[in-house]
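Every protein chain but one is kept in place in this view of the complex.
Order of writing sets the chain letters: A and B. Residues in each chain are counted from 1.
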Amino acid sequence: MSKNMIMAGLVVFVLAVLSPFWLNLITSTQAAPEPELLGKAAKVKKCVLDKYEMRAEHMYLLDVWRDSVVRDAARKYTGTNGETFNMSLSTGENSCLGCHEDKAKFCDSCHDYASVSPYCWECHTNPKEIE
Amino acid sequence: MMIKSRRSFLKVAGIAAIGMGAAPVMNLAASESHGSALPKMEKNEEALHAKRWGMLIDTSKLTDEVVEAIKDACHKSHNVPDFTIEPDAEKYSGVRPVREGQEIKWIWDEHFHNAFPDKEDEFLAEKFHDLPFLVTCNHCKNPPCVQACPTQATFKREDGIVIMDYHRCIGCRFCMAACPYGSRNFNFRDPRPFIEETDPDFPTRTKGVVEKCNLCAERLAKGEQPHCVEASEGAIVVGDLEDPESEIRHLLAEHYTIRRKQSLGTEPSVYYIV
C-alpha cells in the first residue's frame, strides 16, 4: 500500500516539476520575436555593445548604469567602441529610448515572449506614452 | 574612476552570475579582451561641482506667491503626486480613496513655530506669525537617516547631497523615524494616478519606497540650478558651503542665519536669513 502511494506521489511530483516543458508542448509555441530596430536606431546601428552581447547582457549593463548615475553621479558612458551615451533609460536623445523609439516593439516584445516583467517601468516613463 | 567602474561592473555581473549561471561573465570577459579600450563612466563636463552643497533661504523675500511657485516647480518637475486631484478614470480603474495624512511633499511651507519648534518664543516678533517658512530636506552633514538605513538606499554623496536610491529601498521606513525634520515621505500607494502631467525628464516612484528632496541632482549634473532656486526670485541660493569664495558663503558672512534644530548635531546644510 505505502509502496503504491509513494510511486503515485513521485509521478505527480515529476509531472508537476516538468510542467513548463509539457505545457509548452501542448500549447502552441511561437518563434522568438526579433526586436525591431526603428527610427534612429535603424540608421545609427551602433549600440553600447554589439548585438549579441547586448541581448545577453543589457540587464547587467543597466544595473551598473543605475548605480553609476544614482550613487556616483557619473552619467556619461563611453563604451569599448568609443561611442558615448547618456546613461538613462528614457531621458534625452542619447538614452536607450531616445534611440530605440518604440518601446513596445523593442523592449516589450522580447520581455513578453520570455515572460519577464522588469520593474523598470513602474518608475521610469516612456516619453511616447506620456504624449 | 575607470578602474573602479570596471571592477564594479564585473562585481555586479559576478553576483548576477551566481543566479544566472556563469555564461554572462564569460561573454563579458571575452568582449573586453578583444576590445581596444575599457568602458569609461564619467560625470558630464557641464556638471556643477561642490565640496558640500548647501542652501540659503532668505525668508524676507518669500511671499505666498513665490512659495507656491517654488512648491509647484519642484513637485511638478519631480512627478510628486498630488492627492487632491481626481484620478483619470479611463486610465486608472479601481483607485482606492485617498487616506488623510499619507501625502508626499519635497518642499513645503510651515509656520515658524513648526519649522523651528525649539525656537518658539512667547513674545515672538509679530511678523513671524504669518510668514511662510519653507522647509525641505536639510542634507545634513551627519544625516540620521543615512545612519538608520539598513541597505544604504539612502546615502550621502561625496558632494554632501543626501540622496536616495529608489531601486534599493525596501520601504522599512526606519529613515522616517530617524529624520528629526519630517522631511521624508512614504509611497503608501502607486503615485501615478495622482500625477496630472508626468514630466518625462524625471522618473516617478513606485509604491512602497520612501522619497524626498534630492537637491535636483539631475539638474546639477546638467549644469543647471535647482528648480526651487529658479522659481524663487532670488529668495533661495544654492552653492558650495566649503568654498569661501562662493556666493552662499558671502551671504552667510553678511547675514545672521539660523538652522533647524542644530542642537541635535546633525549639521543641517540649509540656512535661513530671518
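Rule of thumb we're sticking to: a residue touches a chain if its C-beta (ideal position, glycine included) is under 8 Å from a C-beta of that chain, and two chains touch if they have at least 3 such contacts.
Here is the rule we go by: contacts and distances are computed from a predicted model.
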Complex member absent from the view - protein name from UniProt, among "Ectoine/hydroxyectoine ABC transporter permease subunit EhuD", "Acyl carrier protein", "Polysulfide reductase NrfD" or "Protein LplB": "Polysulfide reductase NrfD"
Listed by label, the shown chains touching the absent chain are B
Selected residue (touches chain absent from view) among B:185, B:204, B:232 or B:246: B:185
What subunit B residues would touch the chain not displayed? 15, 96, 99-104, 110, 113-115, 117-118, 120, 135, 144, 147-153, 168-174, 176-182, 184-190, 206-210, 261, 264-266
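Going forward, only the chains that are shown with their structure count from here on.
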Computed distance of Cα centres, subunit B from subunit A, in Å: 29
Residues of subunit A touching subunit B in their complex? 49-50, 53, 56-57, 59-60, 63-64, 66-68, 70-82, 87, 90-91, 119, 122-125, 127, 130
Across the complex, what residues on subunit B touch subunit A? 1, 5, 8-9, 12-13, 16, 23-24, 27-28, 31-32, 35-44, 47, 155, 157, 159, 163, 165-167, 190, 198, 200-206, 217, 221
